[in-house]
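A single protein chain has been omitted from the complex, and every remaining protein chain is retained in its original position.
Up next, chain A:
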């Protein structure tokens, strides 16, 4: 399933003009998240929570008001109704807002940044629905839960950065929380390494999702070309772009290997998503990666 293009600026502007209360990005994220029905993720052990976990025999020390009288009335033994432990986690999101994310290799495809925001917000919606607290890294407000948080997140994510390549910010990482980094990871990897190191210090684990345009995977260029970064700070001239393809692809694979190694070393998950593909698969992967980490 491919959601209707929610991120086109025109559509957004129109949506705002129409006075819709729900930001279109949020609507698309809701739409995307609603396709994933997994239910609340319990801790698979008894504890504080709303959901029923098991009945156990009452033993000494249990106060009388803990006894489930309806169940106990059926026999001679007193039962205590235990609930599943449902502890809310803090998840921090970071979506690369730099210029490089505004690239799209084809007018039919959304820019990478739009896809990254969509995925992050959909994930946030899912998590919020599960009762988790979700926040944005680099934001000064702490992770919160609740439906209203989704709108605040959408607002926070919609800020565009000016720099060429993004660098994850590590402020606002909750202790032992979870983190999600969504970027193209084409810039300097030192920032990513630093962010992972900072996260490890705070006992934070999570997932890294690399969002790439298919053009960046294929390098379908030829002829005399001057390549410029999206911000225009970097430029590179070649006379026969087609000759560079193999070497470019080798470098890209090498970078991906390095990111994977980084992720493994610090207990993170890493995957690549292409804007040409359906966002559904990437969202599922993100959700499962977080679930495993939770």
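Rule of thumb we're sticking to: contacts are C-beta pairs under 8 Å (C-beta built on N, C-alpha and C of every residue); 3 or more make two chains touch, one makes a residue touch a chain; residues count from 1.
The rule we apply is simple: contacts and distances are computed from a predicted model.
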item: Undisplayed chain, where the name is taken from the UniProt record, one of "LytTR family transcriptional regulator", "Putrescine-binding periplasmic protein", "Long-chain fatty acid transport protein" or "ABC transporter permease subunit"; value: "LytTR family transcriptional regulator"
item: Sole contact to the chain not displayed, among A:122, A:173, A:186 or A:199; value: A:186
item: Residue of A:240, A:264 or A:288 touching the missing chain in the full complex; value: A:240
item: Listed residues A:67, A:198, A:252 or A:284, member touching the removed chain; value: A:252
item: Sites on chain A contacted by the missing partner chain, in the whole complex; value: 100-101, 103, 112, 165, 184, 186-187, 213, 215-216, 219-230, 232, 234-244, 247-248, 251-252, 255
